[in-house]
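With one protein chain removed, the remaining protein chains of the complex are shown where they sit.
Naming follows writing order (A, B and C), and every chain is counted from residue 1.
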Amino acid sequence: MKKVYDCEIIKHKEIAPCIFMMEVLSEEIVCSALAGQFVSIYLNKGEMLLPRPISICDIDKDKGTLKLIYGVVGKGTAELAAFKTGEVLKVLGPVGNGFKIEDTIKKHIVIGGGIGTPPLIELVKQLKGKVEVFLGFAKDSILEERFKELGATVYVATEDGSMGIKGNVIDLLEQINPDGDMIYSCGPKGMLRAVDLWGREKGIKTQVSLEERMACGIGACVGCTCKTKKKNEEDWQNRRVCKDGPVFWGEEVVW
Amino acid sequence: MKKVYDCEIIKHKEIAPCIFMMEVLSEEIVCSALAGQFVSIYLNKGEMLLPRPISICDIDKDKGTLKLIYGVVGKGTAELAAFKTGEVLKVLGPVGNGFKIEDTIKKHIVIGGGIGTPPLIELVKQLKGKVEVFLGFAKDSILEERFKELGATVYVATEDGSMGIKGNVIDLLEQINPDGDMIYSCGPKGMLRAVDLWGREKGIKTQVSLEERMACGIGACVGCTCKTKKKNEEDWQNRRVCKDGPVFWGEEVVW
Amino acid sequence: MKKVNMKINIAGVELENPVMTASGTFGSGKEYGEYIDLSELGAVVVKGVASTPWKGNPSPRIAETYGGMLNSVGLQNPGIKEFIKEDIPFLKQYDTKIIVNIAGRTVEEYCEVVEALGDTDIDLLELNISCPNVKEGGVCFGTDPFMVEEVTKEVKKVAKQPLIVKLTPNVTDIVPIAKAAVKGGADALSLINTLLGMKIDIHRRKPVLANRMGGFSGPAIKPVAVRMVHQVAEAVDVPIIGMGGIMTGEDAIEFILAGATGVAVGTANFADPTATIKVIEGIENYLLEYGFENIEELRGNLLG
Partner (left out) sequence: MKKVNMKINIAGVELENPVMTASGTFGSGKEYGEYIDLSELGAVVVKGVASTPWKGNPSPRIAETYGGMLNSVGLQNPGIKEFIKEDIPFLKQYDTKIIVNIAGRTVEEYCEVVEALGDTDIDLLELNISCPNVKEGGVCFGTDPFMVEEVTKEVKKVAKQPLIVKLTPNVTDIVPIAKAAVKGGADALSLINTLLGMKIDIHRRKPVLANRMGGFSGPAIKPVAVRMVHQVAEAVDVPIIGMGGIMTGEDAIEFILAGATGVAVGTANFADPTATIKVIEGIENYLLEYGFENIEELRGNLLG
């Protein structure tokens, strides 16, 4: 039987304003976790009932730990930020499908926007061949160094121009004009849609990791759906981000 | 302006099964607290909104601390029991009237039942003259020693006979048949009623400290009323336990 | 100095800010006046007052529930005479508006209270039509559009101050009820009153409330309240005072975006005696953060 695991917090720190890195111990989750999957964190705090979905950022099979990186955007993530090292968190996972990683593909374009960047770390760790990473942020960049450590070439754009070029990730793509066989992306929906369009123009297959508000987080409530094509934009169906996603082919999505 | 004070917990321990003693630091509350008054503890926990009324058990003017003794009977008191020394609690008080202490009175009969016993400690501390204390418990007795330290004669009854006589506090009163000028009592309503009756038969004036479910705890919502006589049982009015009480004259109460 | 304009206008009465107290949760302000400066409030809405003293229901009258509470106070009040003698002079010491919540079991009783208030220096009347109507066999006035219109019309005839009608949420559709009140002459509406709820003490195997059922309030009910305020705001043109579970400035903003002109804070006072002041500050902060100069810009201002 699957279960909600009690995971000890091994490390927890603020890595940028209102952005936290948390490392939790969980052999059970680690042993089957894939890049692009997520976990659900149960705060079980009186007025907050629903679990919070957070992407798996970095898997350490040896230590049996997962790294999660999250932004404090509301009550739940604020509560999460108050947990201390040594405390125990209720975590369910891994959930969802992951990024499709094919060994035949040699040139990878990885695109992250803001707090959508973390799951791309584990992805880049697992990709073989040439990896170019394009990141867009409002202001502060995160994880740039970590991508470089993993051997990727990293390009950054910030909206205020404080780091990298001034603009968004699409501006960056148009400026660098990279070449590749597969795009992997995670970030705000508007960005993913633009990435999908850009990929389509270039003729590069695109994977997008979507977000949606969730209740069960395991595929039972049909709360977290996104529109996907059966045949075309008109003949579509609703699919579950938590179970059928979060990673979809860009071409499947009805934006 | 009055306010809800942030009070540091100085001491906190289980003194009997599911009964806790908590000492909190609050010069502001201490400086005006009377025997028989209570404080309201705000847990401010998501699903629990209302403050918990707890009687003031022991006032230490020198240290600026209050002792509270409470039983864990539900969610809120369970939550309270989880607080640790050094943590800070939101406390409003002192609230309500206290016991009427008249220096002309020399022989005092103090009667406590179960978790209604704690406020009688501060009372006994302040009483001058001969003090006899009658306590009734289901099983474990509490605070017996403390009353003795304060110079009172203590009689105990337990329902299972494990300590003192077997029976309730009324059995005890009938057995000992004490003599006095004033009765002060706190405990379950059934006991208070019986005490009032016993006092009336003896012709001794009786003060009873009532409990009722509260919302505001400061007299505004009229949620915590008890029936009291205007002239007689038929001509009664509702009065607020939190503001007009918790201590009433037994003869006022419409039981 | 405040940088934002928090003033609102309800039926010609200008309030310094949109935050008031919800009737029945604040007495007439005397007790909470020891914890906050009542002059900071947009208005004090006093507990329901009837033509004669009411004793209310037996105790226990309070039950806590998940994120909320039940009460069965049953409109205990000292009657309008005592109220005029004691409470109005008390409130007049403060620089705030006075809104009197009116209770009654018949149209005549409502009218008596309103008439007695005619010569007093209060600002607004709030008609609580959730009381059981004894003439109609205990049915609540507020659940039937026809009765709502009738009682509003009769009360409006004798009212010297502008009339707010307070709606109960225990109805299939709030919109016809709201429209009926406006048709009857309501100058403003307030909603929601409490939902009807029950809690059972499983250890004693009895309802917690002596009266078995009671009015359900607090943050738990907010989604119902926001929904109803929104529905009513889209259907009528009079100002709305929104309430039901407001704990913070953010909660209040939700009601204003849903279409409320003013907001009232009830159960939150019990969880924090300074709740009203925090709500006022929270609204101001939101306006500043988002660059609004005037609270009026926000009302019903939902995007796309």
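The rule is simple: contacts are C-beta pairs under 8 Å (C-beta built on N, C-alpha and C of every residue); 3 or more make two chains touch, one makes a residue touch a chain.
Keep in mind the model is a prediction, meaning the values are calculated, not measured.
Touch partners of the unshown chain, restricted to the chains that are shown, please.
It touches the following shown chains in the full complex: A, B, C.
Given the contact definition stated above, which residue among C:221, C:241, C:275 or C:295 touches the chain not shown here?
The missing chain is touched by C:221.
Contact with the hidden chain only, please: which chain C residues?
65-68, 70, 143, 170-173, 195-200, 202, 204-207, 212-213, 216, 219-224, 226-227, 230, 245, 250, 253-254, 257-258, 286, 301-304
Quickly run down the residues of chain A that touch the omitted chain.
Contacting residues on chain A, toward the hidden partner: 1-4, 42, 44, 46-51, 92, 212-227, 237-238, 243.
Take the complete complex as the reference. Which residues in chain B touch the chain that isn't displayed?
Against the left-out chain, chain B lists 46-47.
Here, only the chains that are shown with their structure count from here on.
On the document's contact criterion, could you list the chains that touch chain A and likewise touch chain C?
Touches both chain A and chain C: B.
Which chain has its Cα centroid closest to the overall Cα centroid?
Answer for the innermost chain: C.
Would you mind pulling out the distance in Å between where the CA atoms of chain A average out and where those of chain C do?
The computed centroid separation for chain A versus chain C comes out at 46 Å.
Mind pulling the residue numbers of chain C that touch at least two other chains?
Chain C, residues with two or more chain partners: 66-67, 219.
Can you tell me which residues of chain B touch two or more of the remaining chains?
Residue numbers touching two or more other chains: 46-48.
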